[in-house]
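With one protein chain held back, the other chains of the complex are shown just where they sit.
On to chain A.
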């Protein structure tokens, strides 16, 4: 049974497309910033339940695997040191990696930004004359919105990871970096498969139930014809090994192996920070990553390949080293620590804000602690969405405890809040919210700056206390204050200040 590539209008906002149209054109532009966006997300009761179940499960699995690894802290420390070495000498290791990859028959390209990366990938695919590509390890390409770029070029990009497939067919956006469909439950997945698979390839069996093995089998059948006929694959990579010129992909389903093995041409788009000095370092990260990411001793499949192997796998290979803001991150001695990230998502899985808000409210393909520390550094803080991100955090530091490469998230978040506050004072002072906050802070500075000012203010509250009497204060239509008061009762305002009380009761001790 084979199906043909065709253009579909149904569900695609009236546009005939090769692949399902994502919501909002796939980008996060124009999205409200976190505090506003999160309000809608919090109303999604099913999503909140899905998120709670999923994050609880994965947190417990990770904790179990860590406790059965006695030298866990030594491994973390080694990984921290290896990644620091790479970051501090990135030019050296990238040039070494390029040399090794080239010697292994790989074409190496460099991309300053997302647009350049997309153009390089698009041109290679076009030169091969293909109408479709299969994809694995797609976060980096989501950062560049590659799928939409290829769609514009008349090339269908098929996501092959089960969760990515659920997201793509669901006209949705990823909400997690390891399990992008974490916000969907089995009943929703079944509906998406029944509704969409028939438009884009082999249909889902009509009598399918929401049993996960049946859903996984539907994905297997749907994708198999795509794997078998694919001529070009686009991948990311978990690691680039500079000395042997190897790429590494860590995965579960075998969709990665399919993409890395069956097509004639393989294009790998990788962030420049993904390089490791040596093949030997793999032993550290293969102990760390699976346990941190999915709570397994080892994930089902790892592929290590060193360029073109005669008579085995793609005979034409391209690697694109992409900057897209990473050098800006590197330039900040505090912020650069996030470049150690190995995308395991353990910070996301323990984050109380993420668990409740879900991944969509952040406005980035990278949600949670890693998202709010990485994204504003990659993209800059010109957009209100990016300025809002460092505030999507309670500074509880659960993420700092679990991070396998010891990223001090909360230090970086405080640092970024400083940067945002500085920028807002200088560049965005006309923003109403910013202006109100500044006024509030200025008032607070005056009140707290001198004990006489403080006492004067206290007299004012004493007066207010006499007026209001013994009533609790509930919701009030006072701007800014209502954000607090809408959700909390404040005890009645005392008609005596602490200082008055002190003078009256302890006055003799002066």
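Quick note on the criterion: a residue touches a chain if its C-beta (ideal position, glycine included) is under 8 Å from a C-beta of that chain, and two chains touch if they have at least 3 such contacts; residues count from 1.
Quick note on the criterion: contacts and distances are computed from a predicted model.
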Given the options "Heme exporter protein A", "RsbT antagonist protein RsbS", "Acetate uptake transporter" or "LUD domain", which would UniProt use as the protein name of the unshown chain? "LUD domain"
Return the single residue from A:72, A:110, A:391 or A:428 that touches the missing chain. A:110
One chain is left out of this view; which of A:67, A:311, A:430 or A:505 touches it in the full complex? A:311
Of the residues A:297, A:425 or A:503, I need the one that contacts the missing chain. A:297
Can you say which of A:7, A:88 or A:472 touches the chain missing from this structure? A:88
Listed residues A:66, A:125, A:146 or A:163, member touching the removed chain: A:163
Across the whole complex, list the residues on chain A that are touched by the chain not included here. 50, 53-54, 57-58, 74, 77-78, 81-82, 84-85, 87-95, 98, 104, 109-112, 116, 160-163, 166, 179, 181-182, 184-186, 189, 212-213, 215-217, 219-220, 223-224, 227-228, 244, 246, 252-255, 257-258, 260-262, 272, 277, 279-280, 282-284, 286-287, 294, 296-307, 309, 311-313, 321, 323, 327-328, 330-331, 333, 336
